[in-house]
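Of the protein chains in this complex, all but one are displayed in their positions.
Let's look at chain A:
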């Protein structure tokens, strides 16, 4: 039955599905994992870096992109689709500043991206964007925000979320470990993001890309060394926790 209703995007199936949109969500699940965490004074985005071919220049593969000075996003899914969406969002950020003299709020640009995605689920001859996005940033009022959009054009605010391959595992990890203590300070929030990614990423810190925004500061991309430092700290903490456990049992 699905095969009769999944060709055209603008056709509902008898039981109310838009199959093209659902297939787009499947495409997202094939993309590499991205995780976003909203701390008290910081927002963190982490993505799993696919290992690049030997001859490929690593720096051209960027999955975390700034939309404006105070907003950035990570995506999971089709990279080419993401490039188009990010470009439109960047233009909108500047147009908004031009017409209204104020930088966009995180919610505004999320709504714009979501509306753009929805338009493509209701047009002839187009297919939906095959990406989910995690959008983070600070508004003028200094409150940190994290939003997630999906190919259908819905968006929600989250305290912490993951998208892409193994998103479910990461989300379960976050549900267990996102506590007031875990985001007590900036460093803890960063470590939580890395720990969440380490659950599903092979070969550790080398395959992680990390970016943070602190209140009133621009986007900061972590270098490979800085990530390694954090990963080493996490491993030390793990070891100490295990030692304590073994002491208790012994």
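Going forward, a contact is a pair of C-beta atoms (placed from the backbone, for glycine too) under 8 Å apart; a residue touches a chain by one contact, two chains touch by 3 or more; residues count from 1.
What we mean here is this: contacts and distances are computed from a predicted model.
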Hidden subunit of the complex - UniProt protein name among "AP complex subunit sigma", "Proteasome subunit beta", "Aldehyde dehydrogenase" or "Phosphatidylinositol-3,5-bisphosphate 3-phosphatase MTMR2": "Proteasome subunit beta"
Hidden-chain contact residue, picked from the options A:94, A:123 or A:223: A:123
Identified contact with the non-displayed chain, of A:58, A:102 or A:172: A:102
Residue numbers in chain A that touch the chain omitted from display: 98-102, 105, 108, 119, 123-126, 140
